[in-house]
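Heads up, one of the protein chains got dropped from this complex, but the rest are sitting where they should.
Then we have chain A:
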Amino acid sequence: MVSPTKPGPRVSGDFEALLSQAHSRSSSEVVGPGDEQCSVVDASELESVPGSEGAATEQGPGPAVQLLEQAATAAEEGRNEDSEVWRQQRKHLFVLTHSGKPVYSLHGDENALAGLMAVMDALISFMKDQGDSLQSVRAGRHIIVFLERGPLYLVAAAATGEPVSVLHLQLHLLHSQILCILTDGFQKVLTRNARFDTRRLLGGVDGILEALHTSFEVDPSAFLVAFAPLRMPALLRRSLLLALQTAVREGGALYGVLLAGSKVAALSQGASRPLHPHDLLALGAFVRGSPSFQAAETFSPVCLPHFNPSAFLHAYVHYAHKDAKVCLLLLSTQPDSFMRLADAARRFRAEVNDSGALQAAARSGLQAGEGQVSISSLPALAGGGEPGMTPLLHFLYKHPGRSQFVLATWDALAARGRLPQDVVPHYARIHAAVFRKDEEFREPQPSPLRVYYHSTDEYAAIAYASAEYELYALFDPLAQKLAIVQICQRLCAWVKGSQQDLFVPM
């Protein structure tokens, strides 16, 4: 549904007029009081500006020449779309306001990209003026996806092979990450005042948004709606969990999370309000993207959008083991609960140190792949073996009931020159096929598939989906179907038998 907005730009049938309107609007918005920089993307616009041609005057170069020089410098430094380096990025993420003001760009400088974002605003506004809503665009290998959230537009342009549904979800999560930092309060301000500069509120958070983007590249958490648990012996995990539950209770917290890098070692949450996996994703990016948390105990406001997008919780953050990035988070609704949470955290650390559970978590976290399942460690009948000795190249197993997944290590694929960034989009496409996520079909989507298989010259891929488990696996392209099916059956049985070590109890 198209939400009511301010009146859009006057519709013109001519592209140059459309762009001219966009630039004039971007210039008035960007070069405003307090704004020190601006940029103009389309240098041809300057040709009609008096004084833009010719050398500097006696007083120095005119403003138009300065703009041209700034744009050229921005291009050289890779900060805007005139830079070849910028254009070659596989994915771009943009956030802009309804008035075309830049808020964020994954690559480059928002100021230097003001003109481009103004064009995005103009295109989206044109569609809205027609009573329609722009969803996605395809050009060559690129898919460009548009999302409107309150007074913000979010745009993704990607040549990663990820389907539209996944890019759409990533934009949604990018918006959630902004809410995680600001709550949705800023949107109300922005709706009232279109000139409000949201960028100032997001100063210093590039690391957090970068951490989120990195998770999209190498981690299927987003499209699986699940988190990755740290693999560790069941008994030690249990002692971690009990200690964490005690800390949550004694600290008066809502949630307790023990992270080891990007994995969850333990999780304590109420049965009535379980922590949504996407909130956990945002929390993880928030912590990993803020290096200052490693320096000392920290007490920071943080919003969990699925819990309550309009209010902050208060997070006690402390790195119990810096090398392994083992980090304790206790989340409370009380802004004055730091001392109580800190006390509870000290008792937690003492207890898990004594039991050896913390060291076990640290060891697991320090292993290559952060404790992911190595294919070479699997039983042979379940596809185990060294790279080249087994047809199984990689797998991903989701436990829907616990919203957790297990990922194999990347050795076998790395031996074939494939990086996680190449393979995760492949899983995303298979997942979208299994769950029939196709933006082109308007009717209610049919039920998910139960089995999916494809073979190409690169891989043989298979997926099984049920209420109890989901398995996605990649095999050598020459693998026989019979062998693939048998390995999958035994792999599922192995995972089920090892789930105490693999999954966090809920």
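FYI, a contact is a pair of C-beta atoms (placed from the backbone, for glycine too) under 8 Å apart; a residue touches a chain by one contact, two chains touch by 3 or more; residues count from 1.
Simple rule for what comes next: contacts and distances are computed from a predicted model.
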Choosing from "Acyl-coenzyme A thioesterase THEM4", "Ribonuclease P protein subunit p30", "Alpha-1,3-glucosyltransferase" or "CCZ1/INTU/HSP4 first Longin domain-containing protein", the absent chain's UniProt record names it "CCZ1/INTU/HSP4 first Longin domain-containing protein"
Sole touch to the unshown chain from A:Ala71, A:Ala114 or A:Ala157: residue A:Ala157
Residue list for chain A contacting the dropped chain reads 2, 11-19, 81, 87, 92, 116, 119-120, 122-123, 126-127, 130-142, 144, 157, 159, 429, 433, 436, 438-443, 446-447, 449-457, 462, 481-482, 485
